[in-house]
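Here's a structure for you.
Only one protein chain is missing; all other protein chains are in place.
Chain IDs A and B follow the sequence of writing; residue 1 opens each chain.
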C-alpha cells in the first residue's frame, strides 16, 4: 500500500515535471486567454514620494517583454540620480518639474554666467571657499523643464534625476524595454542608484532574498572612493549613505539652486534647438530627447467633438530609432470610440492617465480576452496582432500607449483607412457570406479613420455568453 | 521497505528533475545528432483546400527558429484574409492566382475607371443602390497575379488573401520567422483571421486545450461591430461567421469580380514599377514584394546540362532587408550535384517542389546527421555552419530554400570559389598530411563553382559504418 502510494507519488511527480518541462522548452508566454487591468504590485516609499512597480512577471507584461513603474514625487521632492540597464520611455502624467540627465563625455554646458568673470577664476579649485557657499558658481549638464504631457526617452546606462518644483505631485510613468538587445542583462529591470537607497530591496526580482538596495558608492571601499575623488575618508563614507533611510526620493531643504533656462513657452522645440545650437558640436550631447504630446495643435487625429490622438515615433524624435520605442497619446470624450485596430509590429502598453473606458480585446484565436473597464492609474497590455476597441465612459478618457517599436503601425478594422476598405468586395461577400449590398455598407459606411461616435453604454458591453 | 521505495522515488525524481533543469537552463536546441526529412504534422481541411502545418517543435525547426506551412487552394478557392505575428516569405510551388495585401494607411489604388465619371459620384454613400449591385464600382488596394515560382515577402501584421483563378491547385509554401525581433510575441506562429475560421483550432500550439479558432470580429460584441462599421446588428453578427464551417479557404460562387491588371508578361518588374509610378508617393505602399525565381534567364548559376540556381536577397528585393529573410531556387537534372557547401550566416529551410535527391548533411562534430533521399513535398533544415551536398536522383530535382538572413552567404568546400581554393597549399599539405601534388589536385581540379556532374548512384551513398 505504501509502495502504491509511493509509486503514485513518483508518477504524479513525473507527470507534473514533464508537463513543466514541455511548457518550458516551448515557452508560451503569449498564450493569453485572459488579460487584466493591472495595478502596481509593489510600493517603495521614500521621504518625499513613492515608486510603484508593476510585477513584470505578469503574463501580459512577460509576453510584451517590458516592465513598468510609476514615480510619484511630492512637491520639493528630488528623485535622486539613477540609471537602468534598459532603454526607457517616460511620460509625465501630472505636474511639472526639472529633469537632468548626465550623458558620459558631454560637457557641462549649463554655467553661471559670472563663472567667466576673471575675479572668480580660482573658484573651481574648490578648496578654501567655505562661508560663501551660497554664492558658489556651479556648472553642470543640461537641465530641462518638464510638464504634464512630456514624453522622455532615456538610453540605457544614463543617469537621470527629477525635481518637483511645482505644487502638486509630479507623476511620471515609465516603460522599460527588457526584451530589446539594448538590455544586455537578463529580463529584469535593474535600477542602479548613484545616491539614495531602497530599504525594501528589489522586491520585483524573484529568486533572490532581498537585501536593502544601496547606492553604487557604498559597494566600494571608502578608501577607493577617497582616492578616486581625492576627498577625505569621512566624506567618502558620507557618499555611501549608509545611515540614510530617506529612500530614493528625498525632500529638498531650502531653495533648489540649479542653473535652468527660463520656462519654455508655446513652441518648445524651436527654443530648445536654438539654445543648444550655441557652440556645442557633439550631436549625442545635444540630441533632443523630450517632446510634448498634450498639445492638441500637434495632434495627428483631431475631431473637436470627439478628441484627439498624437503619436511620437522616430520621425518626430530621432533618438527613438535608437531606443526602439514609440508612444501614442489619446484623449477622447464621453461616448467617443477608438475604432477597432491591431498593432502590426509592436506590443502596446496602455496606461490610463484620466477617466475611464470600456475596452474589448480579442486574441489570435478570436476570443475576447478582455471586456471591461480600465480606469485612471491602471495598465493593460495589447500584444502584437490582438485587436482592441476603446470607448470613453467618463467625461474625458485620456491615456498613453508605449509601443515596442520605433515606428509602430496599426491596422484598423473599420473606417476609411481600414483593412475592410482595402479588400475587394468579392473577398468580403465570399468571406462573410453576405450580399454585395451588405458588403458595400460594411466597407464604405464608416468614413472616419480612427475616432467615431458610439451610442450610449446601454447596448455596449452586454454580457456575451459564448465568449466566456 | 516502503521507505526505501519512497526514497528511491524521491531520488529518481530529483535526478530527472535536475537533468531537466540543466537541459533547460542551457538550451541545446541545435545539438542535432540526426536530421530527418519532415512532412506536415497537421492538416486543416477547408471547403476549398487545406492548410498543412509542420510541427515547429521539431528539433531542427526549433534550432532554426522558424515554422513552415503549405497552403493547397483548389480551383476557385479563396484563402480568406489573415495576418501573422511574424515576417513571412512564401513561394508559389504550383498553379497561379491572385494575391492581395492590405497595407495600413495605403490608398485604394485599384479602381473601376467608371468611378471617376460624374454621374456615378454618389455611389460610395452606399445606402440605396440595391438591385444594381452587379454594376457597383469597387475600389481596393493592389491585387497582383501570382504564378509558380513567385516568391512573396509579407511583413508582420499585414493581412493577405489568395485566390486560385487557374484550373490546377494553387500550392503555396511559407516560412515564418519566429526568432526574429519582428515577432514580438513568443516563438509560436499565430495566424489572426479577418474572415473564415478554423474549427480544429491552433493544433500546432502546445499546452493549451484547443478551441475552434474564430475570426477577429467574432471576439467583439456585435454591438461594437455595428457601431464601428455603422451597420445593423444583423450584418454585424454575419461578420462574426459563427455558424460558418467552411474553414479559411472557401469556394467562390460565380465570378470573382476584383479589379486586376492584365496578366503580366515576360518582364514583370518593369511593368509593375511603371504601373506603380503613377501618382503614388508612399514608398511603403508601392514597395515591390514579389519576384519570380523560375525564370532561367535570371539565374545566378546556369549550366545548360546541369541546371540553374537563382537567389533572391535584399539587393534584388529591398523589402527583404526589412523582413530579414532570403530565398534560393534550384533546379538540377539527373546526376547533377550541388557542390558541398555551408551557410555562413543563416539557417536554411529546404523544401522540395519536384523530384528527389540524395542529400548528405554534416554537423559541427563532423558527423553525418543526414544521409538519404528527400522527395517532393518534404522539408529539411540545414542549420548555420552545417555542410550539405545534394545530388539529383530523379529526372529533375527542384527545390526552394528559405534562409534566415536578408543576405545569406554560402561557402563551398569544392570548386573555383571554394574555401580550399582560398587556402595556401602549405596549409592543405600540412592539414591533411598529403603531398603537394595531391594538394594541387585537391585545390585546382574542380573548376566549376556550384554545380558539377556526379557519377551514377552506384558508388554514391554507400553505407558508411564508421559514421553511424
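In this text, contacts are C-beta pairs under 8 Å (C-beta built on N, C-alpha and C of every residue); 3 or more make two chains touch, one makes a residue touch a chain.
Keep in mind that what you see is a predicted model, and the values were worked out from it rather than measured.
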{"item": "Touch with the omitted chain, as defined above, among B:172, B:317 or B:337", "value": "B:337"}
{"item": "Residue of A:138, A:295 or A:354 in touch with the missing chain, whole complex considered", "value": "A:138"}
{"item": "Residues of subunit B in contact with the chain not shown", "value": "2-3, 5-7, 9-10, 13-14, 17, 20-31, 33, 63-65, 179, 181, 337, 339-340, 342-347, 360, 362-369, 371, 383-385, 387, 389, 404-405, 409-415, 417, 419-428, 430-438, 440-446, 452, 454-455, 459-462, 464, 466-467"}
{"item": "On subunit A, residues whose C-beta touches the chain left out of the figure", "value": "1-3, 5-6, 9, 12-13, 16-17, 20, 24, 27, 57, 62, 78, 80-81, 83-85, 100, 102-106, 108, 110, 124-127, 129-130, 133-134, 136, 138, 140-141, 143, 155-159, 161, 181-188, 190-197, 201-202, 205-208, 211, 213-221, 223-225, 227-231, 235, 238-239, 241-242, 244, 250, 252-253, 256-259"}
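What we mean here is this: only the chains that are shown with their structure count from here on.
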{"item": "Subunit A-subunit B separation of Cα centroids, rounded to whole Å", "value": "36"}
